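Before I ask anything, here is the structure I am working with.
Rather than the whole complex, this shows some of its chains in their spots.
Letters A and B mark the chains in the order given here, with residues in each chain numbered from 1 onward.
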């Protein structure tokens, strides 16, 4: 029996998350790409801009309006504020919207306003939207028509902390998160900071305590823990193309041992295809998840300060963006959750 | 109707070409990996050595003898001289051997002896072996039981020069080939030269005019041209993980124009899934073929010296090793030639 096939459109297809969506969807067994859109390159052939995709996707870039009318699912990868109108357009066209931007991630309008300097212009759509990190909120996703796809840092952090928080193994104050992201995380736009000679052989923090992913991280951790959580979050720019590593520091509650923690993580992720808890003594390394939808988590315990150190790694462009969006699509449309995401990470 | 499935074994599975074979075959629709072998790690789980493959291939490494007895095709990725006995073993087990090493590439024993300091110990096997660069020798491969898989540099060069030579467009003397290879080309073994701080931010030639791929290159070019060809070949070590770029310099024959050349290349590769002739003005770039089986070729013409410059790029580990080996397997067993090789190269 032939499996169901759906029509997918991609808005923002020439951005980094967009082009990664094209690359992965072009090889998805249940999807046919029916339209791609890009404001900057409208009317051009995608493979003229991205020669890696010649023979893979030679379609011409159209307007969002045109492609929304001919797809069952629309992926949007746009600067914040631009996905709300798209959600409306999708609703009118009976298409599901999977938004890789920030518009549908925060439940609380005040928080959104504080960090993004904008209000919800179409508040009724936000009520219908779900925040979908599948390993935590899979059930909500199955019937949603607006899916807020998580940010890259928040994905690595929420998966890294959820079992410890859900099982009450750690103190909820004083959590420190030191994250490092590959340069694709900064997008395709040209900046001095991502100019090759400025980035290569360089390393520094940025936006310490001030990154817009902070409220999203706190929203998820608070929800999982069942209480308000504040964290300290410092991102760093890492001179690699892909990958996020988050080193998370927290204090074990009295009576809790490293063994309790290890057992809780192994149990939490036993049936999760895309989360791998590393054997004791090994370290989560971005190289082992590159180009895949995996999140690898390793657990380390500093007995002399009673500190649990959780290392969580993902490919920021796959599990942190396009891969997770496809995982969400698979859930929403009843496909195998791993469909289109079966390629294993290369060793190098 | 269910498609045919064959059983594959991999000898030398923990080397770089070996692990790339595992990664790709683990996702091949017509293959089940039934055995993997490694002298260095016998008895260990592959995913303990290569954590990227956890969940993808958690098999235990066995001996070559054990796995040869339970496969239809055996891939061997070994230092030269070790594949001949394997070929015998495969013959005894009715398995096809695809050899990624040098043992079955050179037709002439004297040439082999000159460059590798060994003789053919089982000469009758060499008579049955074919050298299989599919775009040039596809027909030979369909019935072969011993398949010599081409070297990485020779693949990029033969594909780059074949249309020009076959159509008699260039002078056959004075061809200069300046190649650059990513560091995986040097293998997994530790050397000072591939120690990170020695390789990073470094670049140099090596083995100028003395690389063992020279006779293989000349064998193919001579065969295609129908006359003896000698080339000057200089490889360089490039500080990237993957990719070979060959810049090839030759003189156009009198009366031949850039347009003749372009037409010949487009015609030669019109039906080739894995060779892409770039539009005029674009340059073949290793980044556009990474992790794929593509060979991209761009053509440039220096009118003031009447020199044709051919730039040919491949991923040394895919089209230059594991991918081409799978392509050969597909041909030999009647699968779609691109089966298991459909993932598109990432943009970054």
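The rule is simple: a contact is a pair of C-beta atoms (placed from the backbone, for glycine too) under 8 Å apart; a residue touches a chain by one contact, two chains touch by 3 or more.
Keep in mind it's a predicted model, so treat the numbers as computed, not measured.
Here 2 of the identical protein chains are placed; the entire complex in the file holds 4 of them.
Please note the rule applied: only the chains that are shown with their structure count from here on.
The copies chain A and chain B differ by a rotation of 180 degrees on their C-alpha atoms, rounded to the nearest 5. The centroid of the Cα atoms in chain A and the matching centroid in chain B are 36 Å apart. On the chain A side of its complex with chain B, the touching residues are 16, 19-20, 23, 26-27, 48, 50-57, 184, 201, 241-242, 273, 276, 278-279, 282, 285, 287-292, 294, 296, 317, 342-348.
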